[in-house]
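Excluded from the complex is one protein chain; the other protein chains are retained at their positions.
Now for chain A:
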Amino acid sequence: MSDHAQEPLLEIRNLRIEATAYAPGEKPKDIVIVDDVSLSLERGKVMGLIGESGAGKSTIGLSALSYGRGGIRLSGGEIRLNGREIRTAGPGTLRNLRGREVTYVAQSAAAAFNPAKKLMEQVTEATLKHGVMSKEDAEKRAVELFRTLSLPDPEHFGDRYPHQVSGGQLQRAMTALALCPKPDLVIFDEPTTALDVTTQIDVLAAIKTAIAETGVAALYITHDLAVVAQVSDEIMVLRHGKMVEHGTVQQIIEAPREEYTRALISVRSIEHEEKKPTPEPLLRVEGVSARYGSMTKDVLSNISVELHAGQTLALVGESGSGKSTMARVITGLLPPRTGNITFDGKPLPPALKQRSREELRQLQMIYQMADVAMNPRQTVATIIGRPLEFYFGLRGRKRDERVQELLDAIELGKGFADRYPAELSGGQKQRVCIARALAANPKLIICDEVTSALDPLVADGILKLLLDLQKREGVAYLFITHDIATVRAIADSIAVMYQGRVQRYGTKSEVLTPPFDDYTDLLLSSVPEMKLGWLESVLDHRKMTSAGN
């Protein structure tokens, strides 16, 4: 213990990570992914690594295992773990280290577990392989960890297969897997990103408790500053593979020094004044129920909402609540079983095939994953130009001019028209999708989770663009999302959905003002807030209310 007291558990000095890019048509070239990053982590401390995609946070995290994914080279600097250099260590040393001294929790637990083996076998596998403890001890420890992580029925939880537990439980099981061999360091790589907010909070609390009880040190990688603020002691902000800022949680949240950190903190603070409803709604959904194929249960039951011209209705709820099904019903992909949809004063035919071209034009859609929503073999000009050609018969010069106008409207300048989707960034792709929807000159655009695949800052830009376009073009949005912050930023009215029903519906101010029903309360209070101690205060509050019952 005396040696360790002086030396930090993990010390990274001037780390440089490179990879070789084999771009078609060009000579292979080396690109620097991480440049001159240094950090040191004491035993039992948690450091958050934060940044947008491509910032190099996962790459740095994995370097603590002295591992580089797919062709990545740890080309310079020092990585010292427990006082010894591991960057240049041989495979034997690394084999002993990985899964024993340092373990890893991946983002998608569902993809990381072997579906053919029981959880217990997988949770104790590394521990047994490394001979850290006997099978009985390992299983006993696993059960203890299941209990710490508040998994249901900890004694028998390990007997289940991965598909028999929920996503949030699986993520906790992976945390147990990582903690089982009593490692010195755990790397959490976006462990809650793929989860619903209501699930995220439980997993987050479980991870925090487990870290505290086992006294393990951790690197916590995420793009969500509000999340990392709840679990870490220190935060390092990264951008483009370089360190932007490093400090304690309190300093980063309350007194950020760098411009970029300030931008990250003030993200989603768009203020949006809600508009008064007009007398006649643009879209009226009345008593709609729908189900898929031969299912015996409705996915949507008795939904009634209204959307007014030039306004935004947000459909909020966790995955499986029926939000996206709602979009399919309105677009006609899934004709409703019962109920009517009225659009612009006229009944909308239930099935896509019965709708006229004019009706189709009025109602456009923007998807969550912009990269699969565009044909990768068409140029931006074709993608945006096709609706112009199709609905308005624009051709040749006229079409090109209009395409350029639309590109200007989405704040992409010249030179984008001839590009292919693969040559655009994530945010640019989503902008092109917006332009494609706008090209039809619609009255209503359905936005299905359009910002959830984007980095916070980019997502902010998209939201601002959407609001701006609404002001200029008077288009209405049906905005589907699971993110309350986005709703606050954009909605005029809100429908909270839960298990295929509308739980709460009204104008934004009505819905977001207490008293809440139980589900809305759970949903709203689960959204991480950018302040210290938020997690504890929410959990305490919940404990109190459940005790009160």
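Some observations on this one:
Operating definition for what follows: contacts are C-beta pairs under 8 Å (C-beta built on N, C-alpha and C of every residue); 3 or more make two chains touch, one makes a residue touch a chain; residues count from 1.
Operating definition for what follows: contacts and distances are computed from a predicted model.
Taken from the listed names "ABC transporter permease", "Actinorhodin polyketide synthase acyl carrier protein", "NADH-quinone oxidoreductase subunit N" or "Carbon-monoxide dehydrogenase small subunit", the protein name that UniProt assigns to the chain not shown is "ABC transporter permease". Considering A:Leu283, A:Met374, A:Leu394 or A:Ile410, the position touching the chain not shown turns out to be A:Met374 (whole complex).
Only one of A:His163, A:Lys276 or A:Arg357 touches the chain withheld from this view, namely A:Arg357.
Although one chain is not drawn, its touching partners on chain A can still be listed: residues 23-25, 331-333, 352, 355, 357, 360-361, 364-365, 367, 369, 372-379, 386-387, 390, 420-423, 436, 440.
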